[in-house]
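A single protein chain has been omitted; all remaining protein chains appear in their positions.
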Amino acid sequence: MRVFLCVLGRDITLAMRRRTDVLTTLFFFIIVVSLFPLGVGTEKQTLKILGPGVVWVAALLASMLALERLFAADYEDGTLEQMLLSTQPPAVLVLAKVTAHWLLTGLPLVIIAPLVGLQYQLPGNAQWIMMVSLLVGTPVLSLIGAIGAALTLGLRGGGILLSLLILPLYIPVLVYGAGAVTVSMIDLADTQPYLSLLGAFLLLALTLSPLATGAALRIALE
Amino acid sequence: MKIHWFRYSSPATFYDLAGRLIPWFAALALVLTLAGLYWGFFETPDRLGGTNPQKEYYRIIFLHVPAAWLSMWLYLVLAAWSAVGLIFNTRLSYMMAVATAPSGAIFTFIALWTGSFWGRTSWGTWWDWDPRLTSELILLFLYIGYMALHSAIDDTRRADRSAALLALVGLICVPIIFWSINCPDPNQCAALHQRSGLDRVDPNILWAMLVTTLGLWSYSFAAIFARVRGVILSREADTQWVRDLVATEAAP
Partner (left out) sequence: MSAFFSQGGYAFFVWSSYAVGLALLVAEVLLLRRERRTILQRLGRLARLRNPPPSSAPAATSAASRPASPSLDVASPDVGGK
């Protein structure tokens, strides 16, 4: 537990020193979300239908952008190797780094969500559901993304390759996350199975992803 | 007689075995596929029958369904060889995985293309986000991801193992992905198979489909064995047996 907090604190401190990185991700999300109405038309009904999907896709892309930095900096200066050589199980280290990543990229999205909801004319209930779905879903994105980041560590063309590998795996989260918000606009009670599924994904990802990421890191650092 | 189970896990011996098996599989593939197609085109009624009103164009089924089944089967094979490679650390399993991927991708593409044409005639549109076609599209992405990751890494050992891990992660995600596409609304998810009206269909059709599937399956053996022989030659280039082989076979 101490190790977890230690790595978590370290990652957040380092990220805070380069605050622009964190903010860039957030602004990317905001810009993408703002671009769609300009392209598709600003009619209220269209926006309401598009809103959930667009917000979720933008969240996927923003989360993915930040993933390259998850391990890259530590890999380049050798810290990652040292971390893996230590007696701590790699899963703990991975979990700590992923938590830091989520706190810095996923959580801001959750907080910004109501503003975006306003842009897309989403009713009050839908806004809440959007926040909840993002709250449960973005950690899953970070966890799955970590596997991809570990696999593509240090490769040239890493960013695009990472997207290619990870986006198919993101699909279930996208389907149910956006679906939850869409359904909430029709009948709030119907969102419960969606959120349960997202919760199930979160649990599954929490158990399996650190193991897979640890294995991928070992392979990459041999 | 003692069976040496691991005799063929050496690239050298497997190279020979594969070489001898390829002609048989190729012949079998040709015979079965042609037989299946003949059966499908000439011995079947002109309508799909049963509850399904489809006309002659349903005959695309004899290529589409086998291709789709093979695309999924070959992904399982890919994941299996990846698992064997990661667990037992055998070179040949990685080579088989690398050889399987392109064949799987080609079948996936064929399934998508024929599915699209079939859709155009029966639904009226080239692409409809039908759960099964969409799943095939995702499967294509998974294959391409595997091949892209493998070719992006220069170190062969790291490439093999990373791609193998990716294949296994993909395998775990595949049921979830397919299910989420099939069932985007969990509130009303009774029917998981939304368009399978294949009951009460003329058995000739099903048999022809099965025979064509066996034929294409045989073809996949032949193609993958041929590809893996190439991979073996490239990777084992520094060994004596390859040098001897090259000396005898390669005409200057």
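First chain written, first letter: the chains are A and B, and each begins at residue 1.
We take it that a contact is a pair of C-beta atoms (placed from the backbone, for glycine too) under 8 Å apart; a residue touches a chain by one contact, two chains touch by 3 or more.
On a predicted model such as this, the values are computed, not experimentally measured, just so you know.
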Displayed chains contacted by the hidden chain, counting the whole assembly: B
Omitted-chain contact residue, chosen from B:69, B:109, B:127 or B:207: B:109
Contact residue for the chain not shown (choose from B:24, B:41, B:123 or B:241): B:41
Sole residue of B:149, B:165 or B:223 that reaches the chain not shown, by the stated touch rule: B:223
Chain B residues that touch the omitted chain in the full complex: 41-42, 46, 55-57, 59-60, 63-64, 67, 95, 98, 102-103, 106, 109-110, 113-114, 117-118, 120-121, 151, 154-157, 219, 223, 226-227, 229-231, 233-238, 242-243, 246-247, 249-252
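Assume only the chains that are shown with their structure count from here on.
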CA centroid of chain A to CA centroid of chain B, Å: 32
Touching residues on chain B, where the partner in the complex is chain A: 138, 141-142, 144-145, 148-149, 152-153, 157-158, 161-162, 165-166, 169-170, 172-173, 176-177, 179-181, 184-187
In the complex, chain A residues that touch chain B: 147, 151-152, 155-157, 161, 164-165, 167-169, 171-172, 175-176, 179, 183, 190, 193-194, 197, 201, 208, 212, 215-216, 219-220, 222
